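Showing subunit A:
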Amino acid sequence: MTDTHDGGVARPSLIQPDTRTRRRNAAEARFRACGLAAVVIGLICLAGLLGAIVMNGAGAFQQTFIHLSVHLDPAKLDKKGNRDIEDIKKVSTFGYAPLVQAALLQAVQEHGIDTPLTRAKDLKHLISASAPAQVRDYVVANPDQIGTTVTFRVLASSRVDGYIKGRVTREDVARDKNISVEQLDLADALVDAGVIAKTFNTGFILGADASESRPEQAGIGVAMLGSFFMMLVVLGLSLPISVAASIYLEEFAPRNRLTDLIEVNISNLAAVPSIVYGILGLAVFIQFAHLPQSAPLVGGLVLTLMTLPTIIIATRASLKSVPPSIRDAALGVGASRMQSVLHHVLPLAMPGILTGTIIGLAQALGETAPLLLIGMMGYVATNYPGGLASGFLDPNSAMPAQIYEWAKRADPAYYERAWGGIIILMVFLLAMNIIAIILRRRFEQRW
Partner candidate 1 sequence: MQETHIASAFDRDLEMIQAQIMKMGGLVEEAIIDAATSLETRDADLAETVRRRDKVIDNLELQINEEAARVIALRAPTARDLRLILSVIKISANLERIGDYAKNMAKRTGVLAGLAPVDESTSALRRMAREVERMLKDALDSYIQHDVDLAAEIILRDRDVDQMYNALFRELLTFMLEDPRSITSCMHLHFIAKNTERMGDHVTSIAEQVIYLVTGEMPDEARPKGDRTSTDAGLIP
Partner candidate 2 sequence: MYDAQIPQSAVDQTDIKFSARGVQVHYGDTHAIKNVDVDIADKTVTAFIGPSGCGKSTFLRCLNRMNDTIDVCRVAGDIRLDGVDIYDKRIDPVQLRARVGMVFQKPNPFPKSIYDNVAYGPRIHGLARNKAELDEIVENALRRGAIWNEVKDRLNAPGTGLSGGQQQRLCIARAVATEPEVLLMDEPCSALDPIATAQIEELIDELRRSYSLVIVTHSMQQAARVSQKTAFFHLGHLVEFGETGQIFTNPVDERTESYITGRIG
């Protein structure tokens, strides 16, 4: 046995790190620092993005309202005095506008506000153009109230709203035809008097879109319904088709070149630009099948085509992840391949399938390019759908389309609303992700 003490290179001590170890430790520390830096940068960007969104969009959720007591003058509204609904309907909003203006004038005088504006007509620009319509709707619904004085909460005009929110300044007003400085002063005074107040605007969330000149009235509600119906179509079609296709490809398809070809193509389809699906939808659904343009059904069909590859890929991955011992066990007990897949493999693959579905749906929710070509982009969504069928077939818009619309419009009030729409869209996505997490947890516990 050779003597191991002397006659060779001295073994380094474990306590003193040698050069290699030090260099390696330094490299590892640098790598970790890079990773940490990447995460921090990502978080900062995310914080910046969220901050910008919230700051810009929070204003859309508040709107300026005017509290008015309108005297429903029977002389103007029901000239014949019969309370005949047809006669009452004949009075258009033009007839109601003076009443509303008179009510505001009265409020001004009651509070003793000092202002050069003395006529009711001068106050026109303070009130939203939707106010007379609101009063008229009420009267048509409750004709017996004619002759009484009813309190209404009407929208202030967009300029007043902008002024109260700080968006409109006195310098801007100098060139503005829609409002004057005196009116702004009056608005200030009315705010102090409590007649005008800024409150939470449910109309933004639930209401319909409005014309270019009335940003105060615009809401995203109808577009939300459009998106909702589209998502129903996507969910209802893409989930069953994807799951069935995946099961077939994974379990039953013979391993030949045709199957390989199909699989390769599915993976490629996931990367196709979404506008291509739009053109496809235009050609197939609108021109060939003559489905109604701008309908959520068509939008849903196009988005289904786009979502199918995503869900198929996710489903196949989760089917593959089910251990083959489960399939063997089922076959060993005498189950057919179909039974073994349906009773055992599919339930175990559920978490993955659900996650893929939610991801696909979330992507579809935010897609705008395909909708461009089937007509949902330019559409102004002002009417609620009447029922289930009309919800699918009547022309409508979708949330991303609506946001884009608003961002395009000239009025800066719409710009604010576009940001608000983005907030709502993100709330939707957050909700869908939370549902996905809850469903995953629930299915995974069953293991």
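In picking the candidates, the idea was that all candidates are chains of the complex that A comes from, given by their letters.
Operating definition for what follows: a contact is a pair of C-beta atoms (placed from the backbone, for glycine too) under 8 Å apart; a residue touches a chain by one contact, two chains touch by 3 or more; residues count from 1.
For clarity, every value in this text was computed on a predicted model and none was experimentally measured.
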Neighbour of subunit A by the touch rule, complex-wide, chosen among 1 or 2: 2
Residue ranges of subunit A touching candidate 2 (in the complex, touch as defined): 254-255, 323, 325-326, 328-336, 339, 343-344, 348, 446-447
